[in-house]
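Note that this complex is displayed minus one protein chain, with the remaining chains in position.
Letters A and B mark the chains as written, and numbering starts fresh at 1 in each.
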Amino acid sequence: MKDYIESYHMFLPDKKFRFLLYMVYPLAVWVLLYIESIFLNGSFILVFTAATVIIAVECLADFFVFAGYARKESGRNEYLKTSVKYTQLLKKAILSDIVRRILSTLLIISVTAAVLKVQLRLTIYLLISAYFFITVALFSLRFFDFFAAYNFITIIVVMLYIGFNVFILDKSILTITSIVLIILSLLLILLHIRILFRVVKEEYYD
Amino acid sequence: MYKSNVISINNLSKKFKSFALDIPSLDIPKGFATALIGENGAGKSTFINILAGVRLDYKGTIDYFNGEKEERVIRENIGYTGPGNYFMPHWTIAQIAEASELLFEKFNKDKFYEICRLLGIEVSGIKKQNKGFNKLSDGMKMKVVLANVFARETKMLLLDEPASPLDPLMRDKLCQMIREYLEQGNGESSVLFSTHNIADMENVTDYAIIMEKGKVAEHGFVEDLKEKYILVKGENEDADKVKDILFSFQKSNYGFEGMCLAENIDKLAGINISREVPELSQISIAVMKKYTQLM
Partner (left out) sequence: MRIIQNSGVPIYQQIAGQFKEDILAGKFKQGEFLPSIRGLAKDLRISVITTMKAYEELEKNGLVTAVQGKGYYVNAQDSEMLREQHIRKMEEYLLNAISAARIANVPDSELIEILRMLIETEESGE
């Protein structure tokens, strides 16, 4: 457990970033939702807003962590490459990142949903679909290591999320959609990890 | 008695578009400091990257530590430093220490901070200092990199151009750190460093490998090379007589100067010349020039 966190922190920029990611970000979302709830008490739009913010934050924050990791770049991380533990640590970091994302999303939404009394079933669906769109975003984002690409893709994905759910929400297929999205997310994550580790391996070969 | 090797290379080759690294056979002696000398682009970095396991796309075999097969043992015992994107760009000194503890079994954090202090890196400010590695000056970067590698317990150091970004005082300190490392290893620890300016490192060089265009042009113990080559000087009137005998030859208005192989020195009998034991840098230059002509 400890080594998973330590490995993850190797890839995070600094203590300030950790503070922002672990503390400021959830608090900010809560404050935002609290203010919004004054006008829209109990509406699913609260969770919807939260999910959009989460997608945006998760995508943009990743720029400072794993930007460019899905693309081969031989001169990178020479020091890490000399260690026999490099791949293992990277694997731990990537998994920690996934777990951290799920936990912080759950934390933000569950507190929101509980306090603001939003319908549970809808909340869970919105969460799952948000997670799917984050996964899609990260899958494509990590091929780029410049911020403009991150910005652009993030905007696209947020728009896709909103559009997709505007289309889905008025139909009564939330359960089946949730299941499909979970499966797709899992497959995408697996593929993503495979690509990352193929790239790490290839970086030893020019 | 010093015929034990830390690394043995066989038929090593790596092709690029513009040049090829090609080393049929080469041994790096155990317990000594070996200098890899050559111009920029001679293939020194590629060679060191291959030895350090940062680059695995080569043909041939490399034997480490007398037949050690386990990759974990080899990598744990080799300390590599490079001039490129060595650490992650955002890492602070404190993060470097934390990461190194994860990456290597025998990294000593206290020793790292101690060496940092010796090299004049502000350590008391570490907790406050949030400057990332990529924001440090080149000289400072190299100091941190060196402090880090010397803070590990290793059997072999592979240092790619360690002296280049350092000022003269720091180069002197680096030489002494290498000597201390060799002393503590008591004949079991070895160092290989590359340099394109051998004069700064001459006093710490035991074995020299001179590279030119991806090939090893000359190699040997420095004391042996200093016996193999003799620096001769003479008057211009004798220049034509000696020109073909000498290994390297250079003429000026005041006379000629050149390197003569010791085996050929008798052929210069009867010619008025002065003889000197050459510096390693003089041998290197002569060898590099000769090799360039041959190509």
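Operating definition for what follows: a contact is a pair of C-beta atoms (placed from the backbone, for glycine too) under 8 Å apart; a residue touches a chain by one contact, two chains touch by 3 or more.
Source: prediction; values computed, not measured.
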Using the touch definition given at the top, which of the shown chains does the missing chain touch? B
Option from B:134, B:176 or B:292 whose C-beta touches the chain left out: B:176
From the list B:18, B:186 or B:252, pick the residue that touches the absent chain. B:186
The listed residue (B:204, B:217, B:246 or B:283) that touches the chain absent from the view is B:204
Contact residues on chain B toward the hidden chain run 1-2, 31-33, 175-176, 179-180, 182-183, 185-187, 202-207, 221-223, 226, 277
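Everything that follows uses one rule, which is that only the chains that are shown with their structure count from here on.
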Using mean CA coordinates as chain centres, what's the gap between chain A and chain B in Å? 46
What part of chain B is in contact with chain A in the complex they form? 52-57, 71-72, 75-76, 78, 80, 82, 84-88, 90, 92, 95, 98-99, 102-104, 130, 132, 148
Complex contact set, residues of chain A against chain B: 3, 6-7, 9-11, 13-16, 64, 74-86, 89, 204-206
